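Of the protein chains in this complex, all but one are displayed in their positions.
In this document, chain identifiers A, B and C correspond to the written order of the chains, with residue numbering beginning at 1 in each.
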Amino acid sequence: MLEIKNLSIDFGGIRALSGVDLTVRENEILSIIGPNGSGKTTMFNCLTGIYRPGSGEMRFRGESLLGLSPDRIARRGIARTFQNLRLFMNMSVLDNLMLGRHIHFRKNIAAAFLRLRREELRHREKVEEIIDFLDLQAYRKARVADCPYGVQKRIEMGRALALEPRLLLLDEPISGLTAEEKEEAAYRIMEIRGRYKVAIMLVEHDLKIASRLADAMIAFSYGQKIASGLPEDVQRNEEVIRAYVGDE
Amino acid sequence: MEKFFQYVISGLSTGSVYALVALGIVIIYRSTRILNFAHGDMATAGTFFAFTLLGMNIVPALSFPLALLFGAALAMLFYFFILIPAQRRSVTGLGQIILTVGLSLILQGAIAYLCGTDTKSLDFPLSDSKLWNFRGVVISELNLGTLVISLVAAILLYLLVQKTRLGLAMRATSENLPAAQTLGIPTRMVLSLSWGLAAAFSVLAGLFLAPALLLDPFFMLEPFLKGFAAAVLGGLQSLPGAIVGALILGVAESLAGGYITIAFKNTLAFLIIIVVLLFRPEGLLGKEFKERV
Amino acid sequence: MGSFLTISNVDTLYFDRIYALHGLSLEVKEGEIFAIMGPNGAGKTTLLKTIAGLLKDQPKKGVIDFNGHHIQRLAPEKISSYGIVFVPEDRGLFRELTVRENLDLGCWGRRDGRVKEDLEYVHGLFPILKEREEQQAETLSGGEQQMLAIGRAFLRKPKLLMLDEPSLGLAPMVARVVFEALVKISGLGTTILLVEQNAKLALKIADYGYILEGGRIVLQGTAGELKENRDVQELYLGVGGENVSPKGWRLYKKRRSW
Partner (left out) sequence: MDLVESYKEELRLVRKPWTGAGIGAVVIALALLPLLKTDYLLYMGTVVFIYAIGVIGQNILIGYTGQISFGQAGFLAIGAYTFGHAYAHGFGIAVGILAAGMMAGVFGLIVGFPSLRLKGPYLAIATMGFGVAIYQILLNTDAISGGRMGFTVEKFPALFGLSQTTTFYYFTYLLAIFFTIISYNTISSYVGRAFIAIRDNDISAEAMGVNLARYKLLSFSLSSFYLGVQGALFAMLVGFLEPNSFTFMESINIFVAVIIGGLASIGGAIMGAVFIIVVPQLVGGMKELVPVIFGVTVLVILIFEPQGIAGRWLKIRLFFRNWPFR
């Protein structure tokens, strides 16, 4: 469903990604691991149109994503979360999720002026479903900035889900959470795949959880793919161990 | 052809005043990431201070430097007593810019209240009507003086920034504040000095503009806008850029005024900026900026 | 008192909500090299920034005692004046200034007459810096930038030198040069506190190590002890541990029953 071939990008002479190939199949969870600065987030940024890759090809469901603006890519059905939470901090939780529905709104500006709210109600039902799923009921009307960190992580995931994506990119969805929240978040990620029928790409540092979740795993180091395959194999790969623990 | 040189010369003279204003704006922006909307009003305040001193029969040689110091002190007080408390209360970057809008209003009102809104003329040692003739290209004493003093000021600034330890600390602080702090550089002192220096530059511009423009509480508004425009044109971060931008602006204005019409001088300035910004958003000599995601 | 740097029970929060350090305590003895290791996001960088005073209003709780001064929540300039120098992960160089100017700034506020000798020592340590003296710092390679950052920090004659991931992005050969220099600097009496992901490299030069996870110290010991510890690998990779297959894990959901 997603196919990346030979993707490269430079920043001021530094090669952030070089010649990366990967594929994601329908309804698959793919974990991407690697030490700091190895190019994981850069790849997400290329995929969502925030960076323009220098060379290579990205095809999503048969169509190229190259040169599309981030909003067009979102409309194709790719949603993402961000490493450092990019929520709309001054909006309510509900509004954040409703903004996730933005691309599904039938846009009619006259209706907006006149407070015709049929569309609003239609989407509200979808959003309430997500609120239930993510246990956000208590925070529905709260300003996001006032919510605890763990809740904000859930909100961001909910916002991405509200877009009804075919492919969901999660950038460190469980980092910074407490042990208990981590378990819960991991469970939810599994549930999302089952319930919303999406493929998930996942960058995570907690390798225990990342490998438990993933169907397949890829390891990056210095902008290159150094290993791919089943989580168990990737974890025991010599090169991966060297990249993480360091060499002599 | 002579006419052309005439326009270029007078354009350079105006441009050099814009450069003084623009340099101040750039110094402040580089060091504190604040666009100082009160820049023109600081100049006005300093110029009025000089006017008052002259009225008390104090010679220009003394009252002009005092005016520069007055402007500098004003800016440093604003930095210490408004900006630092605001930063401590984590006012956003945009909020800090709006603080300077507030300062601008206060200065404007105070000047109008203390000195009146009628126009005055400043007794300036250089005359606007005494002309010098260089092979058919005419330049007034005032314009020549302006060019010379701007040049001297720019060179002094260059020496200060590039050759002294204070200048080194200024460059370091404006480039990487946390690193400067961990090296034990007294960053607040350095930043407040930057504000003071910038204000002194704008007062200097005010003093040289006053004889031609006549003095009233709003007389620096237009030069401030031009200086601002020049700074943006040059990239807002670069001191040479500010000078280049200002000179380009001055000459372009003068040429357009001479060959087309003087009616749309300001409009032209902004037209240039918008066109330049659309094709080179980082300004002529600015560096490309990228946001990290 | 009596000890060099003592951190007791420190809490650092981001955005006033997220605990980055949670009741963290550790001790650094004078004259040795200490390494702090741990996975990404464990709070290593936060710890150094907290000590250096670069996080506004942090730490929220706890005491950082340096040579008898309580330095928590002081301005970074003040902390620096006690003799603590911090080299951040991005090296903290003034990229538009030349190599020489960067080194000059390292000597800011020094009044003793030994600046020249020290400068020569730095040039002896990293001869490349002498060659590149007039170049802008941003034109240097990653390794050279790290050398410049360390040289500049050394010129401040710190009592405590803190480095954040000095090996990050360096080729192994270059990293070795950098680490050898650190050993030499330490030999001159500077205490070094080092944050590293590359555990093997760090433990080679360190005398003592702490392993940080989730904002707490989870393991500590001399370099020798840590090298022997099998858990170190597990902490990084999650290899081993409870021997269950990755797929057959228990579905889990906390149910509220009230």
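In this text, a contact is a pair of C-beta atoms (placed from the backbone, for glycine too) under 8 Å apart; a residue touches a chain by one contact, two chains touch by 3 or more.
Keep in mind the model is a prediction, meaning the values are calculated, not measured.
J.: Among the chains present in the display, which ones are touched by the chain that isn't there?
T.: Counted over the whole complex, the chain not pictured touches A, B.
J.: Hey, which of A:Gly39, A:Gly56 or A:Gly100 is the one touching the hidden chain?
T.: A:Gly100
J.: Could you tell which one of B:Ile9, B:Met42, B:Ala67 or B:Leu103 touches the chain left off the display?
T.: Answer from the full complex: B:Leu103 touches the omitted chain.
J.: Which residues does chain A use to touch the chain missing from this display?
T.: On the side of chain A, residues 48, 50, 69-71, 74-75, 79-80, 82, 86-91, 95, 98-100, 102-103, 105, 107, 109, 111-115, 117, 119-121, 124-125, 128, 159-160, 163 touch the unshown chain.
J.: Name, in rising order, the residues on chain B that touch the hidden chain in the full complex.
T.: 29, 35, 82, 85-86, 89, 91, 93-95, 97-99, 101-110, 112-113, 117, 221, 225, 228-229, 232, 236, 261, 263-267, 269-271, 273-274, 277-278, 281, 291, 293
We adopt the following convention: only the chains that are shown with their structure count from here on.
J.: Between chain B and chain C, what's the gap in Å when you average each chain's C-alpha atoms?
T.: About 43 Å separates the centre of chain B from that of chain C.
J.: With chain centres defined as C-alpha means, what is the inter-centre distance between chain A and chain C in Å?
T.: Computed value for the inter-centroid distance: 31 Å.
J.: Which residues of chain B touch chain C in the complex?
T.: 90, 165, 168-169, 171-172, 175-176, 178-187
J.: Tell me, which parts of chain C touch chain B in their complex?
T.: 52-54, 56, 75-77, 80-81, 85-86, 88, 92-97, 101, 104-106, 108-109, 152, 156
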